[in-house]
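One chain of protein is taken out of this complex; the other chains stay put.
Lettered A, B and C in written order, each chain numbered from 1.
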Amino acid sequence: MAVKQYIEAIRDALFEEMRRDERVFVLGEDVGVRGGVFRVTDGLYAEFGEYRALDFPLTESAIVGVAIGAAAAGMVPIAEIQFADFIMPAVNQIISEAAKFHYRSNGDWNCPIVIRAPYGGGIHGALYHSQSVEALFTHVPGLKIVTPATPYDAKGLLKAAIRDPDPVLFFEHKKLYRSIKAEVPEGDYTVPIGRAAVVREGTDLTVISYGYTLHLALEAAGELAKQGFEAEVLDLRTLRPLDESAILAAARKTGKVLIVHEDNKVCGVGAEVSAMIAEHALFDLDAPIRRLAGPEVPAMPFSPTLEKAYMLTAQKVYDAMLELARF
Amino acid sequence: MAVKQYIEAIRDALFEEMRRDERVFVLGEDVGVRGGVFRVTDGLYAEFGEYRALDFPLTESAIVGVAIGAAAAGMVPIAEIQFADFIMPAVNQIISEAAKFHYRSNGDWNCPIVIRAPYGGGIHGALYHSQSVEALFTHVPGLKIVTPATPYDAKGLLKAAIRDPDPVLFFEHKKLYRSIKAEVPEGDYTVPIGRAAVVREGTDLTVISYGYTLHLALEAAGELAKQGFEAEVLDLRTLRPLDESAILAAARKTGKVLIVHEDNKVCGVGAEVSAMIAEHALFDLDAPIRRLAGPEVPAMPFSPTLEKAYMLTAQKVYDAMLELARF
Amino acid sequence: MTTPKHRQVGLTDQQVVDMYRYMLLARTVDERMWLLNRAGKIPFVISCQGQEGAQAGAGFALDPSRDYIAPYYRDLCLVLIYGHTARTELLSAFGKPEDPNSGGRQMPGHFGDRRRRIITGSSPVGTQIPHAVGAALAARMRGEDFVSYVSFGEGTSNQGDFHEAANFAGIHKLPVIFFCENNQYAISVPTQKQLGCANVADRAAGYGFEGVVVDGMDPLEVYRVMRAAVEKARSGGGPTLVEAKTYRLVPHSSDDDDRTYRSREEVEEARRGDSLVRMRSYLLAEGLLDDAAEASMKQAILDEVNEATAYAEAAPHAAPETLLQHVYAEGGGGPWQ
Partner (left out) sequence: MTTPKHRQVGLTDQQVVDMYRYMLLARTVDERMWLLNRAGKIPFVISCQGQEGAQAGAGFALDPSRDYIAPYYRDLCLVLIYGHTARTELLSAFGKPEDPNSGGRQMPGHFGDRRRRIITGSSPVGTQIPHAVGAALAARMRGEDFVSYVSFGEGTSNQGDFHEAANFAGIHKLPVIFFCENNQYAISVPTQKQLGCANVADRAAGYGFEGVVVDGMDPLEVYRVMRAAVEKARSGGGPTLVEAKTYRLVPHSSDDDDRTYRSREEVEEARRGDSLVRMRSYLLAEGLLDDAAEASMKQAILDEVNEATAYAEAAPHAAPETLLQHVYAEGGGGPWQ
């Protein structure tokens, strides 16, 4: 085992998969010579050459559309969208095409593409370099949505995504890239898509989260333990398909549920998790289902005071947890 | 008062608003000479000429983008997207631009556009002429989403949308166009955006719906009354902003809630409504919150048996209501 | 004696007769669908009528054993050349699960067939253009010699996806042919309200490759131009944008009424230039067809279409529970690997 940053774990997965299978290649803006604006794809160009680390023109719809076509002709493309905010021009190719390729052809064609995109805020990225866009896609049958929170999961889930026969959106919270380090096994392993993970055991309340805010929840849970409340913390890891049995088990265990995400609340992932619980575990609840999410504004501002006001913090999560624990 | 079809009520609103305010104009594919593929804009070209019933090239992103720019320069554009399914190429202009125009300019600029789109299935439209796309946009702060179910609301809400200073998505269920007729006042009135309406009073259970499925719920409620169960039926009418107080009041009144929509379930509008109730009215509930929605498949097939299997029916709604009423 | 045109462009006598047969088959299947629609038996038709010649010229220049195609909804004649039959298309018209295009999931005209390299298509126009470019990229990356072909209407050439995909193909000189079937209308909107430019082919210069205008009512001319484009693509010369000038002889679809936006005189005028009429005269003049041969060809086609109609109508509908199938592929390691 070696200690790796989140970003290194992703890069390792890319290298290993591209060595394993020569059909695998990355395409996107600045992913080649420059190695990506976050340097996720650094080194691929040197090892695999121009076409397998393919610098693409500034055209998101074509990045995804060409990936779909290349996959149809037998390749395994990993498309990078430079910032999740810039996935919007590709929505038609993702929702109308990738998500429906298999279904509309009655199972004849597949669409084994991965779309990687850094998302989330707190890095002075302002309205258009900070968005969380996962809920839009979580709504869509035919897509799979993955949001790892740890280096271990990032590597294992990216490998699973690459080997998956369906289109997978792989969202990387950019605040985790270099802030999170952890042990990652050398070599090959996968983490199954569709499985949540209990990352902290507790009996007083349940916090359900994913991505960056999972770490806030863990930090808050540590603090809360000092007050005598033990939180169960569930990392969703995959947003579509949601791991219903893990969610219901975690909810039932404590009877008090707080869902935390940075994406805004209305019709967000938390809405679905909450509705699932309200439908299948209502009588196991001892408190209203709470959601703590980004505010209902179009996106976070550049202004440091406003960015701070937008972002969730361990303190805000702690406050919500304490209130629920005391309910 | 005159009895009008849903489609006529919409057309009346267009005529009246275009006569009232010469800044108002419609643009879209086939909206001019042809009067729209559903004939919603029939007659506008004759009365208002080429530019105010503007036949646009087959470019949804530009339809919305040009509308935004025209609005910036003082016009009041009503963009038609021929089928809601084809709104996907315009998502970037809608979510990145229209929704954020006001916020990102700190209130300096406005984006007073309306985007009309026929949605929904049951007309043999197959995967790409039947979709319900409202949940994607309901998630997005900065947009307003309207889904009238009756001729009266269609006319009044469209007028309100045209006069609204914000971008409004106006979704018209195409199965209602000619199947629903009702009294509509002559002349000018508006229906406020953001207000739900109780369309049937009842004490045993609450059904919350909108659009076409509202009519299924009303039909089923009539049947259910014969079994001695009286359903309260709430028409959301506006999906963003949701009318929280009306939703909570309707939920509290009966303690049993069923949410019905044709759009699929995961992260749909029903998820938000359910989560809202589970957060604010949990202890008023006597039963789990139920959702009846389109299945988790990419879109409805052409095959008549599969389309039928996909679509909600009064029978399916009735069954779900009865089960809940008996809970 | 001068060499007949079809030999000049490289087609054998048999091939040019076959070409005509495909055009006639496409027309006959198409007309049958309208009849079935008007009789209330199928809910929707979208037609190839008027564009058979362009499609036949294009299809004969491709190699179905290796070249990928990403057709659009009017390409009935093309998919017949690629191995589909009256039966498969009638199955699709009835929305039956035996339809190889989509198992009846999509409207008729939404083609697809993995085995035959027909990339599954959808309704939002233009999305197939980057797909074809992606297939061409795969050819380049693996050093294989297949080409990729994509067709679309002139209205669709205004979509962003056309522009983005064509530009990428131009940069890498990918083996792809962009085939625009310019039938003068996008539903009701005529070309002068759709296109800022005179010819769609003019756009190719903006992507660094050649654009060619060809008379789409002349299958042999289309073949000639397409064959050159295919040879160029196969030998590393990069993409070509071929614009075939055609005319849609019938309404946009069974839901349209074209009398609201174009005169009957205009349509009648166009009918006189119908590629089927021209091709028939050519074959008669060249002595490749006579009355007897024509009659037996027509009869054979009619028999085929009748049989197909009967079969498709009688075929079972999809079982309701199959609605939930194929949302996701069945596990990893499936056929895609």
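Remarks
Operating definition for what follows: a residue touches a chain if its C-beta (ideal position, glycine included) is under 8 Å from a C-beta of that chain, and two chains touch if they have at least 3 such contacts.
Here the structure is a predicted model, which is why all the values come from computation and not from measurement.
In the full complex, the chain left out of view touches A, B, C.
Summary of contacts with the chain left out: across A:6, A:25, A:48 or A:86, the touching residue is A:86. Of the candidate positions B:32, B:65, B:211 or B:288, contact with the unshown chain belongs to B:65. For the chain left out of this panel, the touching residue among B:43, B:165, B:185 or B:222 is B:165. Note on the undisplayed chain: of the listed residues B:141, B:156, B:268 or B:298, the one touching it is B:141.
What chain A contributes to its contact with the hidden chain is residues 29-30, 32-35, 37, 55-59, 61, 85-86, 88-89, 124-129, 295-298, 301-306, 308-310.
Interface residues of chain B with the unshown chain, by the touch rule above, are 25, 51-52, 56-57, 59, 61-62, 64-75, 77, 89, 92-93, 96-97, 100-110, 112, 141-142, 144, 163-166. Where chain C meets the omitted chain, the residues involved are 158-164, 166-171, 192-198, 202-203, 205-209.
Just so it is clear, only the chains that are shown with their structure count from here on.
Among the pairs A-C and B-C, the greater number of C-beta contacts is found at A-C. Separation between the centroids of chain A and chain C, computed from CA atoms only, is 41 Å. Centre to centre, using the average C-alpha position, chain B and chain C are separated by 37 Å.
Shared contact sites, meaning residues of chain C that touch two or more other chains, fall at 97, 102-106, 110, 122, 124, 160-161, 327. Residues of chain A found to touch two or more other chains are 61, 89, 92, 96, 100, 103-104, 141-142.
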